[in-house]
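With one protein chain held back, the other chains of the complex are shown just where they sit.
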Amino acid sequence: MNWEAILMTMPYMTVVILFMIGLFTVLFKKNLIKIIMGIAIMQNAANLFLVSLAYRRGEHAPVFTSAESTEMVMPTAHALTLTSIVIGLATTALLLSFVIMIKKHYGSINTDDVRRCKE
Amino acid sequence: MNWKMSLVVRTVTNFLIVPIIVFGIYLVIHGHLTPGGGFQGGAVIASSTALLIIAYGSLGKHKKDLSSMEALGLTMFILIALFGIGSTMFYNYLAGTGGIFGGVVPEGANAGFINTGGTVPLMNIFVGLEVAAALSLILWMMSKETKVLETEKSSPSAEGQEVRD
Partner (left out) sequence: MKKAVAVIALLILFAFLAMGAIEMRPFGEPEETEMDDYFLYDEEEGSQAHNQVNNVVTAVLFDYRGLDTLGEATILFAAVSGVLTVLRELKKEGGKE
């Protein structure tokens, strides 16, 4: 087994495994809160992929204050990840408020009971 | 939820609110020197609102203050961006000149000076204000929906308790 080649692609494999765990939770679980957790895991996998694309080997964080050396990683992907985290927060907040209203109307948060729209 | 906690919890909360808010303001105002900035500092300030809701039960009549803080933050952010409309929007017209936050940075690695940066620290302050107010409003609206369980000895000091369904 070529350990060097496996180690070189380990971050991308972690992203794929995390995404698959999140997708499995959304498809196969019956509790609404667990489905929302699965969506959050998928968003975290996408953020990890963005950050791990912008690495140069052996270099430091892109901040010039008290820096050890001026060789730095690429800073564009870090800025896009910050925006993506805030979008994930907004989505999760709206989903959780919908779950509160579903519990008030139907009385349960099991997806087998909330199949039809109630008048 | 209209439910106060005991005197020990309320005293410790009164004591701990000040360092949390000071740390959040430190993260916001040093956003152009160290890792941090508007969004991160705003989240830290919003966690002090969560502590207040747990200890005192509700925030009282301050909903309009939080709404106007959020609107002020977003409006000032847009206005500061629009003033550089000479070249482009979001042009850094305060960098390098005298004035407020204008100072020159030596090249390479250095110890940071606050008086640099141009419009970036000003925009950090207003975005931090907006994010703190927005997250506090979300936390408060969701905390009004909790329900009190009907057990015998369920609260240390049940003064002003309401069962809200």
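Every chain is named by a letter (A and B) in the order it is written, and numbering of its residues begins at 1.
Rule of thumb we're sticking to: a contact is a pair of C-beta atoms (placed from the backbone, for glycine too) under 8 Å apart; a residue touches a chain by one contact, two chains touch by 3 or more.
Bear in mind that the values here come from a model prediction, so they are computed numbers and not experimental data.
On the side of chain A, touch with the chain left out of the figure occurs at residues 8-13, 15-16, 19-20, 23-24, 27-28, 52-57, 62-65, 72, 74-76, 78-80, 82-83, 86-87, 89-91, 93-94, 97-98, 100-101, 104. Although one chain is not displayed, chain B still touches it through residues 31-37, 70, 74, 77-78, 81, 89-90, 92, 95-96, 102-105, 107, 110, 112, 116-120, 123-124, 127, 130-131, 134, 137-138, 141-142, 144-145, 164-165.
Heads up, the rule we're going with is that only the chains that are shown with their structure count from here on.
Remark: chain B residues 33-35, 39, 108-112, 138, 141-142, 145 touch chain A in the complex.
Note for the complex: chain A touches chain B at residues 61, 63-70, 82, 86, 93, 96-97, 100.
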